[in-house]
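First up is the structure itself, then whatever we jot down about it.
Of the protein chains in this complex, one is absent; all others appear in place.
We just call them A and B in the order they show up, numbering each chain from 1.
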Amino acid sequence: MLRQLRAALRAGVVTEPGVATESAPLEVVGARLREEIHRRFKRSLHIRQVDAGSCNGCELEISGLTGPHYDFERFGLHLVASPRHADCLLVTGPVTLNMAEPLRRTWEATPDPKFVIAVGDCGRDGGIFRGSYAVVGGVSSVVPVDAIIAGCPPSPAALLAGLLAAIGRRP
Amino acid sequence: MIADLVGAVVQLALVSLGSPLLIGVVRTLKARLVGRRGPSPWQPYADLRKLLGKERVVSTTTSWIFAVTPTILAATMLVSALIVPLVISRPALGFAGNVIVLMYLFLIGTFFLALAGLDAGSAFGGMGGSREVAVAALAEPTIVLAVFALAMRAGTINLGGVVERVSTDPWVALAPGHLLAFAAFFIVMLAETGRLPVDNPATHLELTMIHEAMVLEYSGPDLALIEWAAAMKLFLFMSLLANLFFPWGVPTHASVTTLAVGAIVLAAKLAVLAGLLAVMETGVAKLRLFRVPELLAGSFALALLSVTSMFLLR
Partner (left out) sequence: MTALVYVLAVIVGLAAGAVGVGGMLGIGMTWRLPALLPLGGVSLVLDPLAGVFLALVGFAAVPASLYALGDTRRTPRGRVAYLLFVGAMAVVPLAANALTFLLAWELMSLASYVLVMHDRESREAIRAGWVYAVMTHAGVVCLVVGMLLLGTWTGSFEVGAWRAAALAPGARNLVWTLLALGFAVKAGVIPLHVWLPLAHPAAPSHVSALMSGVMIKLGVYGLIRISLDWLGDGPAWWGTAILLAGAVSAVVGVLSAIVDRDLKRVLAFSSIENMGIILIGLGAGVLYHAAGLPALAVLGLTAALYHAVNHAAFKTLLFLGAGAVVHATGTRDMDALGGLIKRMPWTTACFLTGAVAIAALPPLNGFVSEWLTFQALLQNLLIERPGVNLVFALGIAALALTGGLAVACFVRVFGISFLAVPRSDASARAHETEVPPRLAMTMLAVACLALGLGATAVAPALARVGSELIGVVGSLALGDALTLDVSGNFASLSVPVVAVALTLAGLGIVGGLAITGRGRVRRYETWSCGRMLQTPRMEYTATAFANPFKRVFHFFYRPVEQIDIAAHPASRLFVQRIEYANPTRSLFDDWLYRPLLDSVHRSVRVVRVLQSGSANLYLAYILLALLVMLVFA
C-alpha cells in the first residue's frame, strides 16, 4: 500500500491538460441539443453506456476515458450503474435484433430530460454490419438519437471532445 | 437561548450544505492519488442541482414505502445534525438523545432503504438490502462498545458530556484505550457509510454493490435526496469521529466567535480525516463480501480490547 502510494505521489497528475480536438467529431442530429442540454448538463452529465451488439471495440475506447490520461470525470462526466440515474445514453453497436427491445426499455427507463449519443460507425448506421440479417441497423432506428460520435472505433480523444461539445463545455 | 438557536442553525447549515463538499473533497483527493486531475470538489452540488430538475421514473410495482423512503432518510440525517456536537458541545437537541439514539436514527434510514430496495421487486434491490442490513447489524456492537469505552471515562453517555469531559483533560485522547476505540470506530465508519474496503461507492457492477444496489431504482429528486443523505451520513460520522475522540477546540458555549472558531476547527479536522479516508481508499482493495464480517469482527475485537483496558487501567 505504501509503495503504491509513493509511486502515485511521485508520478503526480498525469492527466493531459485539455483535449486534443479532432475535427468536428460530433454530428448533431436534433435541433434541441444546443440550448436545453447545454443549460442542464453543462456541469454534470451522468452517462449510461448501452452496448447494443457492438464488437466491444468502442467499449474499449470508452473505458479509456475513465483512466488517468483522459480523466473525463474532471468535466463532471460520470458513468452510472442504472438508467434511472442517467442523463445520457451512450449507445454503441449496430443494434442487433436481440438488443433492440432492451435498448428501447433502457431508453424508457431513463428519466427526462435525457438524450442519446450513438457511438461508432455501427451506432450511426450499422457500420460494417449494415445490411446484416441480424441487425436492426443504427441506433436511430430504435430510439431517437440526438448526436453521433463516428469512427470505428472513435478514439478516446474524439469521444471526449464529442461529449464536451454535446454539453457545450470547453475543454 | 438565542445563542443556542444560532448554534442549531449553524449546525444544520454545516451538515446540509457542507456535506456535498466533503464528498467532493474526498473524490478529488482520491483522483489526485491515482494521478488523475479529478472533478472539482464542488462537483456534487452540480450533480444534486441537476437531479432536482429531472423527472422521477417510478417502478409500477412499488408502493408508498418506496415513495416516502428518501424523505425519511434525509429527515433522520437532519435530526442527527442537531444531536452530534459539531461546532458546539451541547447542540440544540443534545438533550433529546445520546449516541444510542443516533445509531438508531441511522438504522431507521437503513431499515427503510432496505425495504425500498425490496419494494421494486428486482433482485438487485433485495440483494443490496440484505447486504446492507447485514453489515449494519454487524457494525452495531462495535459502535456501542467504542462509545461505552468513552462514556466510562466521562461518566456520562450524552455526547456533549463526553466531549466536554475529554477536552478538559486533552491527553486522555492519546490513552491506549482511547486510540483503540478510535481505530474500531474508524473501521465501523467505513462500513456504515459504504466506503472501501467494505463497499465501493464508484462501482458499476451490480453483483458487487451494497448501498448502490438498493438505490438503483431511484431517479431525479428522490435520488438527489438519497445521495444528499448519504453525504450527510458521512459528514456526521466523520464529525463524530473527530469530535468524540479528539474534542480539542469544540466550544462549550455558543457565541458568534466560538461558533466561528468551532466551524474552522471542525473543517480542519474533517480535512485531515478526509485525507486519511482518501489514502485508505486508494491503498486497499475492496474485500470480498464474505470477508467483510472478518473486518468487522476485527473492529469488534479492538473495541472490546479498548473496554477491557479501561477496566484494568481505571
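As a working rule, contacts are C-beta pairs under 8 Å (C-beta built on N, C-alpha and C of every residue); 3 or more make two chains touch, one makes a residue touch a chain.
For clarity, every value in this text was computed on a predicted model and none was experimentally measured.
**Student:** So which of B:V6, B:V34 or B:V58 would be touching the chain we can't see?
**Tutor:** Answer from the full complex: B:V58 touches the omitted chain.
**Student:** Would you indicate which residue among B:A3, B:V144 or B:A202 is in contact with the undisplayed chain?
**Tutor:** B:V144
**Student:** Just to verify: which one of B:D47, B:E217 or B:E281 makes contact with the chain not shown?
**Tutor:** Spelled out, the listed residue whose C-beta touches the missing chain is B:E217.
**Student:** So that we can see where the missing chain sits, which residues of chain A does it touch?
**Tutor:** Touch set of chain A with respect to the missing chain: 82-84, 101-103, 105-106, 108-109, 111-112.
**Student:** Since one chain has been left out of the picture, which residues of chain B touch it in the full complex?
**Tutor:** 52-65, 71-72, 74-76, 78-79, 82, 93, 95-98, 100-101, 104-105, 107-108, 110-111, 114-115, 117-127, 129-131, 133-134, 136-141, 143-145, 148, 151-152, 155-158, 161, 206, 216-217, 220-221, 224-225, 289-290, 293, 300, 304, 307-308, 311-312, 314
The rule is simple: only the chains that are shown with their structure count from here on.
**Student:** Taking each chain's centre as its mean C-alpha position, how far apart are chain A and chain B in Å?
**Tutor:** Centre separation, chain A to chain B: 34 Å.
**Student:** Sort out for me which residues of chain A touch chain B in the complex.
**Tutor:** 1-2, 4-5, 8-9, 11-15, 40-41, 43-44, 46, 67-68, 71, 73-76, 78-82, 84-85, 87, 109-113
**Student:** Which positions of chain B touch chain A when the two form their complex?
**Tutor:** 31-40, 43, 46-47, 49-50, 53-57, 203-206, 209, 212, 216-220, 223, 279, 282-284
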